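Sharing a structure, written as structure tokens. Questions coming.
A single protein chain has been removed from this complex, and every other one stays in its place.
Presenting chain A:
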Amino acid sequence: MKYIDEYRNPRLARTLLEAIRRRVSRPWTIMEICGGQTHSIIRNGIDQLLPDTIELVHGPGCPVCVTPLESIERALLLASKKEVIFTSFGDMLRVPGSSRDLFMVRSEGGDVRVVFSPLDALQIARDNPSREVVFFAVGFETTAPANAMAVHQAAREGIGNFSILVSQVMVPPAMRAILRMPANRVQGFLAAGHVCAVMGYEQYLPLSAEFHVPIVPTGFEPVDLLAGILKTVELLEDSQPEVVNSYGRVVSREGNLAARGTIDKVFEVVDRQWRGVGLIPESGLGLRSEYAGFDAEKRFHLSHMSTEESPLCMSGSILQGVMKPDGCPAFGAECTPQHPLGATMVSSEGACAAYYNYHRNL
């Protein structure tokens, strides 16, 4: 298949693996930021094929995993309200709150609908003027433009029964937080290709310069990932802590200016809680005051929610690259996809789910 097969070509992958083997002279620890990259690495067994001297650790780039428990509880509360049609991307439905998930709310009578785009949620609002339609606006910079567009469109059309529950986060502040941790072991980053497609790679230049760390925007196919790893290894071996774009067919320096403009028009930078990690300053997006009427938290007067994480769950350490999923004592025992202790085991992009689904006992 054009544009996929080329990047899954086993011969090309073997050539890149050889080049990595030839280039590595000592151990390096590299973090892939995005959960999609983690899944591709584990699913294709790239970690098995790399030389032992390269350790891949998995980053916080899973929007489902990092959505704070308090936001999940708010979603559950809103979805339970009779007047509300609660809309969400599919993979949020299975994420456990303190005691239940959106599937359970739906089975109890909540009107919970899976949508493929926030604009579909807006259409549901147009079609149901007597109901309140809430969209769960979760995600990184990749989902922000469409979420912003839905709000902008609702404002322009004067749609009064639409709002979004915002849990929008950004990648560079999370990378900064990881690099500042005393326990940090990360020496180089594979940046998330689709985030860079929206935001460009220029946002990583200050980070790379400040922490002397190579950052390589990378795609998701095996050949993309191996090319990104090779470039990172080359930069590490040559002591060149720079930002080098390895995903040129998708990513540019400035990114998608129209999408960035839409984000800036609707959202502003705010502090944000990350599940398992804690508060990261200036790491999120919130609605600007002129769009406050579309903020579900304000519309429904949602105050502080009490939440309770499992004390056994190590997802915070896993999301920060300090621990690997199979190093967690609860992995595969108390914590499985059927009985997850945390979101990293249940999300389709979670590192624990990737290890459990593709590698356990192998």
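The rule is simple: a contact is a pair of C-beta atoms (placed from the backbone, for glycine too) under 8 Å apart; a residue touches a chain by one contact, two chains touch by 3 or more; residues count from 1.
Here is the rule we use: contacts and distances are computed from a predicted model.
Among "Hydrogenase expression/formation protein HypE", "Phenylacetate-coenzyme A ligase", "Cytochrome c oxidase subunit 2" or "YojF family protein", go ahead and choose the protein name stored in UniProt for the chain not displayed.
For the chain not displayed, UniProt's protein name is "Hydrogenase expression/formation protein HypE".
For the chain left off this view, which of A:R74, A:H194 or A:R260 is in contact with it?
Of these options, the touching residue for the absent chain is A:H194.
Which listed residue (A:V57, A:L76 or A:V115) would be found touching the missing chain in the intact complex?
A:V115
Can you say which of A:P68, A:G110 or A:G139 touches the chain missing from this structure?
Of the listed residues, the one touching the omitted chain is A:G139.
Touching the missing chain, which residues of chain A?
That gives, for chain A, the contact residues 1, 4, 8, 10, 13-14, 36, 42-46, 48-49, 63-64, 89-94, 114-117, 119-120, 138-140, 142-143, 194, 222, 337-338, 348-349, 356-362.
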